[in-house]
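Please read the structure below before turning to the comments.
All protein chains but one are shown in place.
Now for subunit A:
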Amino acid sequence: MEVQQDILANIKRRQMWDFVFALCGLMSLLFALITLLTLIVDLSMTGVARINYDFFTNFPSRFADRAGILSAWVGSFCIMLTTAFCAIPLGVAAGVYLEEYSKKNWVSQLIELNIINLAGIPSITYGLMALGLFVYKLKLGQSILTAGLTLGLLVLPIIIVTTREAIRAIPNTIREASYAMGASKWQTIRYHILPYSSGGILTGVIISLSRAIGETAPLITIGALTFIAFLPTPPIEGHFPFVNFKWLMDPFTVMPIQMFNWLSRPQPEFHVNAAATGVVLLVMTLIMNGGAIYLRSRFRKKMKW
């Protein structure tokens, strides 16, 4: 009888600990989420009132209430374009090679190990590399092109990894069916593997761009200016050949750097501007990440192989 009592007490005690641990887990999740929520609410309460049409169409200014983020958002947009243009083809190609072609040898192992390692390298060292290589050795200047290339290299591992995951999810039967019809390896990839994995690849692209849009440190290192009161050269012109790429060589600023600049001033009026820029940045990254999450779940549901 006594033994049974012991066991019952033991079970009760363990059930209690189980409950306590579940509570701890819930609390730590809640703590993280409440912090995120506090951050969003705090930023919005200070910043939202400052966001209006003028804020987007004015250049930065000495007067806090007249300052805007025109050069910053145009700069961010141009750099995103350059980043996407250099990182997406390179990343997708690398992902396809590693997943479809590479054999198990030391070269492919070195590349894989290297990609894992790249993810752990601090972003500011990419900036230092870009300053030494792009700015001084290749003489590209402290330009939009340099910034785009830097961020492109920075997000390359993200695109490679997500591309590989997307391709790995496609079952071998698809490949075999394509080969059975006489298609070559590249034809199989071009007409079957890539289209079917496009959802997953797109998810990676969106996540990498949302990462690039918030990146500050490497761009400060390569020498982004914090005060720019002009726009890059327009890419379209009235005479032949109608497009020019001069804008790639123009100096730039971006939204995170504008925010950092306002934040490091002592006057609280500029902190309001910083908060407003923060809201814009936060809304953009949250929308992009939300989109990526939606895409991922949608494609996962739709593709039941």
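Just a few scattered comments:
Everything below uses one rule, namely that contacts are C-beta pairs under 8 Å (C-beta built on N, C-alpha and C of every residue); 3 or more make two chains touch, one makes a residue touch a chain; residues count from 1.
Following the convention adopted for this analysis, contacts and distances are computed from a predicted model.
Only one chain is not pictured, and the protein name UniProt records for it, out of "CRISPR-associated endonuclease Cas1", "Hydrogenase", "Dihydroxyacetone kinase subunit DhaL" or "Phosphate transport system permease protein", is "Phosphate transport system permease protein".
Of A:Ile51, A:Met80 or A:Leu118, it is A:Leu118 that touches the chain left out of the display. Note on the undisplayed chain: of the listed residues A:Val74, A:Ile144 or A:Ala275, the one touching it is A:Ala275. When you scan A:Leu133, A:Leu231 or A:Met249 for touch with the missing chain, the hit is A:Leu133. Remark: the omitted chain is touched by one listed residue; of A:Ala9, A:Ala49, A:Ala177 or A:Ile293 this is A:Ile293. The set of subunit A residues touching the chain not shown comprises 14-15, 17-18, 21-22, 24-26, 28-29, 31-33, 35-36, 38-39, 42-43, 46, 89-91, 93-94, 96-98, 101-102, 107, 110-111, 114-129, 131-133, 136, 153, 156-157, 160, 184-186, 207, 210-211, 213-217, 220-221, 223, 226, 256, 259-260, 263-264, 271, 274-275, 278, 281-282, 285-286, 289, 293, 297.
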